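Note that one protein chain of the assembly has been removed; the remaining protein chains are unaltered in position.
Which chain is which? They are A, B and C, in the order written, and residues in each are numbered from 1.
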Amino acid sequence: MIAVMDVLTPPAQPLLKVEHLTTTFDAGKVSVKAVTDVSFDVFPGRVVGIVGESGSGKSVTARSIMGLLRAPGRVREGRVLLNGRNLIDLPEGEMRRIRGKQIAMVFQDPQAALNPVMRVGDQIAEALMVHGADAGSARDRAKALLAQVGIPDVERTIDQYPHEFSGGMRQRVVIAIALANDPALLIADEPTTALDVTIQAQILRLLADLGRELNVSIIMITHDMGVVAELCDDLIVMYGGRVVEQGPVRDIFANPRHPYTAALLKAVPRLDTAGDDPLIAIPGAPPVPLRLPPGCAFHPRCSNAVDKCRVEVPPLAPMGDERRSACWVAMAGGDVAPVAAEATMRARHGEREREPALRIEGLRTNVARPGGFLRTSDPVYAVDGVSLEVYPGETLGLVGESGCGKSTLSRTIMGINAVSEGRISVARRDVTAMEPEDRRQVSTTIQYIFQDPFASLNPRRTIGQSITEALNVVGITGAAAETRMVELLERVGLSQDYVPRYPYELSGGQRQRVGIARALSANPRILICDEPVSALDVSIQAQIISLLEELRDDLGLGYLFIAHDLSVVRHISDRVAVMYLGRIVEIGTAEEVYGNPQHPYTVALLSSTPEPNPDRSVENRTILTGDMPSPARPPSGCRFRTRCPIGPAFRSEREICNTTSPDLVETPNGQKAACHFAGEAEPGKA
Amino acid sequence: MTEISTPSHKRSRLNPTLARYLQAFTTPKGQIALALIVLLAGVALLAPVIYPQGHDLQTRDSLLPVSWAHPFGTDELGRDILVRSIYGLRTDLALASVAVPISMILGTFLGLSGALSPRLGVLVQRALDIIVGFPGLILAICVVLVLGAGWTALLVAIVVGGLPSFGRLARATLLSQQHQEYVIAARTLGVDKWRIMVRHILPNAIDPIIVQGAVFVVAAVFTEAALSIVGLGLQPPEPSLGILLNIGMRYITIAPFYILGPTLILLLLALAFSLLADALNRTVNRT
Amino acid sequence: MTMSVARGCGPFRSSMLAAGIAAVLLGSTAAAWAQERGGILTVSQSADAQPINILALRAGNAPWIRNVFETLTLVDPQTFQPQPVLAQSWTLAEDGLSMDITLRDDVTFHTGRPMTAEDVKFSFETAATPESASQVGFIAREFESIEVTGDHSLTIAFKRPLSNIFDFFEETYIIDRETYDQREDGSQVVGTGPYMFSEWSPGASIILKRYENYRSTDTAWFDEIEFAVIPDPTASIAALRSNRTQITTGLTPRDTVEFIRNPQFSVLETGGTIYPLGVNVTIPPFDDKLVRQAIAYAVDRDRINDQVFLGTGTVTDLFWSPAAPGYSGELANHYTYDPDRARELIAEAGAEGAAIPIIVPAIPSQRSIFEIVQNNLREVGLVPEAVVLDVADFDQRQIAGDLGAAFLLLHGQVGFSSPTLLSSLPSLRQGNPSAFWNDDYVALREAMLASATPEALGDATAALSEYMLDEAFSTVLVQAPGQAVMSSGLQGVVATVRGQLVLAGSYLE
Partner (left out) sequence: MFGFLLRKLPSVAMVAFISSIIAFVLPRLAPGDPALTIAGSDATPEQLAAVRERMGLLKPLYQQYFDWIFGMFRGDLGESFIMRRPVASVIGSRLESTLELALLAMLLMIIIGLALGIAAGSPRSKWARAVLDAMTTVFLATPPFLTGLLLILFLGIFVPILPISGEVGFLEDPLLALQYLILPAVALALPQAAIVARLLQTAMNSARGEDFVDLAKAKGVPPGQITRRHVLRNSLGTAVVALGLRAGDLLAGAIVIEAIFARNGLGSLAVYSVQSRDYVVLQVLILGAVVIAVFIQLFSEIILAALDPRIRLEG
């Protein structure tokens, strides 16, 4: 696709022209500028990426274009010209004729974007009928659209409700709705953020294909540089409500001209770099629109900032062909590459200990609702025979898609779910029974870092109260607790000023630091980190990852690091386990698993992960079809066989996969894999 | 926390929960509610000062219509109905101010009991279901009959009547909060169940319960009035709004003004607390 | 309040009543008006019927029962002379210890079976059993024997002279011994009256139909009489105004006050209730007679009559009917409202500031009476407190004679003769809640019960009354009549002294 685009010269007339768009949200006397003076063009057939973190104004920009701003938001200034017609001044009735007809939108969360009580066919047909189609032809077109977006068995599925669809399928339906009236412009607002990596790959490929086939222009809003690199032609980087850099994707990736873009590219872990390369974290947090810093909004986090940056907002100035950047330093011809504050390598904490702090053997966890009076329920094993060990001072990365059982595994270790079968030993003690004494052993040895740092702190309690409570549990009280609390906070990079604050006063990164401090109060030897960075902004993730690495190395902690993001796992892990439908399908050192994956699922995961590298070939990738089956009804034999690119679904002679469950055995490459044909699959041979 | 009080610590703040509730009084609804409650409670509190002669000043002027001397007229024993209404309001407010908190606390605790043992929680839930199913007034009447008419019986009847609504709210909070990560976090830290219930779940249950409490003030007066209708309210000559309405109803054809005064006061009271609940609800949901 | 003057008629003095009884009940055929048969009369009553309690006095039975059932005699309230109904004649023996009774021979039950002396005997024996709950059953228990001497004659032997035998006759309906067992659910309520009990819908209505084979043909002008149960006075008045009903019973003076001057309606008094304030003479401070007398002086009976009964009642200190022998104004006004006197007596007894719990049934009128009493007692330096009891609870304790130190009672027994009242009123009978029972009292009671002539009865009553007033263990506050309103178009409606409606001769103009 990139190759095709390269030979095209953009036509002179842009499809959409956004000029000096300024959008404000007025609450009482306060007026908050969410988007300030944003201008860009979208040419026919091009894919424009808008990238930014939370609060950057990217979604507001999209909604301003669609006229879908939620109250009290309104466009204060500027024009949005669609084929030369200004949409901002159009009366609502006129605008309604354009929405869905000429501009369509795909939303982030396919769970929420479909009306749960309407059949999907009716929802597609509605999009056609409000623009004049009759019921019969609308239904026919709906069927065609569903087939086009790759929904199987259309005759049946058209009359199903959204909840009967998987997440990926739902997003396909949303895309079908968007494409219903052959729009000229498609605005996709983080269309894959809520999806698993294998599904994300499916949807991205669908969008790319459809865009090309139907010659639709796409505005792709995302926070993921990998997605941008894979799909977009042009890129707009937003920060603090303004465009800070824009230009062709390839050029920007090769040579960013704004410190923010440059820092962002450095702060994202990559699949192709090993964990020894320290990430260069961007300090601080993205600003909230209500409290934008004066001058360049990025200056408090910028390692290159000069005095002028602090007082004067830099204009978006041309920087060579098709490129613009809003940076005083760049304008003056200075270097915008981030200066690593602390690039010194840390020493790993001694030799790996021989004795695992956590050992799990043949663990099974039943998550079925308990049977009621007079009836029993069939067991559902979300974790079905998992064995692993975590040593102090090392990180075991655990990857897998949502529903694979990785969170259930961690909850079982913490005693939140009951063990159905198997054994958990913590510091050589069998704690499977989770008697009170076992529980104490567990909680003093293992602690837990949660995914959502907001949800894991009680909003009604101050930081100090939260940590004191944890200290009290391990018997530290009174003045000793005060001292220890301050120590812990400093350990995670927070001053004691935070003691009397409430969680809502803290940014996501700060809250996650508090979560870590709280976990450390019990002096654990193992931390279970359940997606500790996935809820954080890209620029913050690096900070937390670095902190976790530092703590591991300084304190000799062992981590069970659970994540769906393969790049992050690669960065932090010594060993990696890949989980699918309750079982571990591959386990080995990070180098082994990433360097030469043996299980076809691992291969597919790796090749589905978008990378911030526009030059990477996207054509020859292993993209899985379908969705993960439900753990309530796992397939016979190999659990992966229904989606396996080298399995019986594609090669019918491979009967063994249908009948026999493969054991986790060592492969020639060193790691263990559970596949009858381990090592056969290679990236790009789908 | 005093040892480490640095200047930044001194940004001493009002208890944020309380501060949030106080915010309710910045909305127009909240202000009307506040004004009404201050007015009604003030008049009720000061009744003995304003009318030192008391509420039982009987004269031979029965059932006088509305006049300057008697803005609400006089009752069958020649007593000023305005005075009796105000003393009645005093009675009802006193009753509510005792019964509502007790019902709130007890109901909340019952609703949260599932935090200590899921089995207990289910049991309590069933018990509350049964109370809900009971025809409300019949339960109250039975309670009063068993305990004998009077303050205690009324209190118990009101408290029991309120348990299900508070219990259910608390239980709903429990069910939604018990899977929240911070509760799980506390559990994984090894915090004991009582503490989790009191420190983590209870604060989240308080909002809806405070709102329901304001609603329940009206329900408490309603129970009192309903029991008076069957003659099992408070002992004479203690006036209550319910008793005034009950007796007034019997004179409705020859002295319709009789119930007008108590009705108006009850309406104001109901409005005040309904507005308060509304304002609290809005404020609580906003933050 | 000038209600009593405005009404212009005292209680129990209805001349209509006397005329009605003369014209209708005594079998007179002299109907002065040309009648047409037909139509439906609708009467509302506030309490539901209790067919189980034919022989006991019940508010829910009073409006209809005398139209279905008849008694041997009926007392003329003016003369106190019994008039024959089912009995044709009677003869009291010289020694007053037996009575020969001859019955009418043309009486049939609604089943068609002729009434005989056996039925009378059965009725009397049934009334004597405790479960009949008959208020006059105690009189039958003084019977030595009941001997049936013929189809229509019988002789009753008494254990001692019974001056109140006609109270017994008056209140004991002659019941059909063959169907009496099936009366409870209203399926077989069989009497001898001009109307038949046809249907009972509990809580809703009682329907009577004309008994075609009644012995007299110029009565029972309506085809049907419906008694609608409407407990709420406002609703029953509304029904009367809209002509859904023609008679509304079970009202209070408060309800009827608006009809007094309205020519379209007339007000009828039905029976009456005695409201005493009792104290227990064994519980201090009421063990001191002075305190008891002080209370009698302290209560402002006039205000109770005016404000609670809108002046319709009779202010009296006595339990007896004003027409009873021995009743005198002097006795009736022995105690007048005199708070100073009361204070003196209390000071003399040293009972200032005594706390007095007063048990009150949860009935609105009692609550109002209590409030006045409380106000009055406070004035004289006592500290009264209400203990309100649910009616069933109250009744239970009244029957057991266990009502604490002081209590407000009500007895719907106006109309009985003094000797009957003496034995049947819970306030006066043995085991009364005042715990008042001594030799003097017993002797005076016996003298009154044994009185054979009105003169003797009068003397004995006066003596007893003086004694009771002096002891002041139960102070009557007021006697108040029940109230009914009927539309003026209705003629010939009669209420007995005991408050039952007699509709045999009534018709619509």
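Operating definition for what follows: a contact is a pair of C-beta atoms (placed from the backbone, for glycine too) under 8 Å apart; a residue touches a chain by one contact, two chains touch by 3 or more.
On a predicted model such as this, the values are computed, not experimentally measured, just so you know.
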| item | value |
| --- | --- |
| Shown chains touched by the chain that is not drawn here | A, B, C |
| Identified contact with the non-displayed chain, of C:Lys121, C:Lys209, C:Lys289 or C:Arg429 | C:Arg429 |
| Selected from A:Arg46, A:Arg99 or A:Arg654 as touching the chain missing from the view | A:Arg99 |
| Candidates C:Leu74, C:Ala87, C:Leu103 or C:Val229 - the one touching the absent chain | C:Val229 |
| Chain C residues touching the omitted chain (full complex) | 48, 50-53, 56-58, 129-133, 135, 137-138, 184-186, 201-204, 229-232, 234-236, 238-239, 390-396, 398-401, 411-413, 424-426, 429, 431 |
| Contacts of chain B with the absent chain, listed as residue ranges | 29, 126, 129-130, 132-139, 141-142, 145-146, 218-219, 222, 225-226, 229-230, 245, 249, 252-253, 256, 259-260, 263, 266-267, 270-271, 273-275, 278 |
| For chain A, the residues touching the chain missing from this view | 66, 68, 70, 96-101, 104-105, 107-109, 112-118, 126-127, 130-131, 161, 163, 174, 177-178, 180, 372-375 |
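FYI, only the chains that are shown with their structure count from here on.
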| item | value |
| --- | --- |
| Centroid spacing, where centroids are CA-atom means, of chain A and chain B in whole angstrom | 49 |
| Where chain B touches two or more other chains at once, by residue number | none |
| Residues of chain A defined as touching chain B within the complex | 411, 414-416, 439-440, 443-444, 447-448, 450-452, 455-461, 464, 469-470, 473-474, 479, 482, 486, 496-497, 499-500, 502, 515, 518, 521-522 |
| Chain A-facing residues of chain B, complex | 1, 3-4, 6, 8-9, 11, 16-17, 180-182, 184-191, 195, 199-200, 203-204 |
| Residues of chain C defined as touching chain B within the complex | 1, 233-234, 237, 254-255, 257-258, 303, 306-308, 360, 362-364, 367-368, 370-372, 374-375, 385-390, 393 |
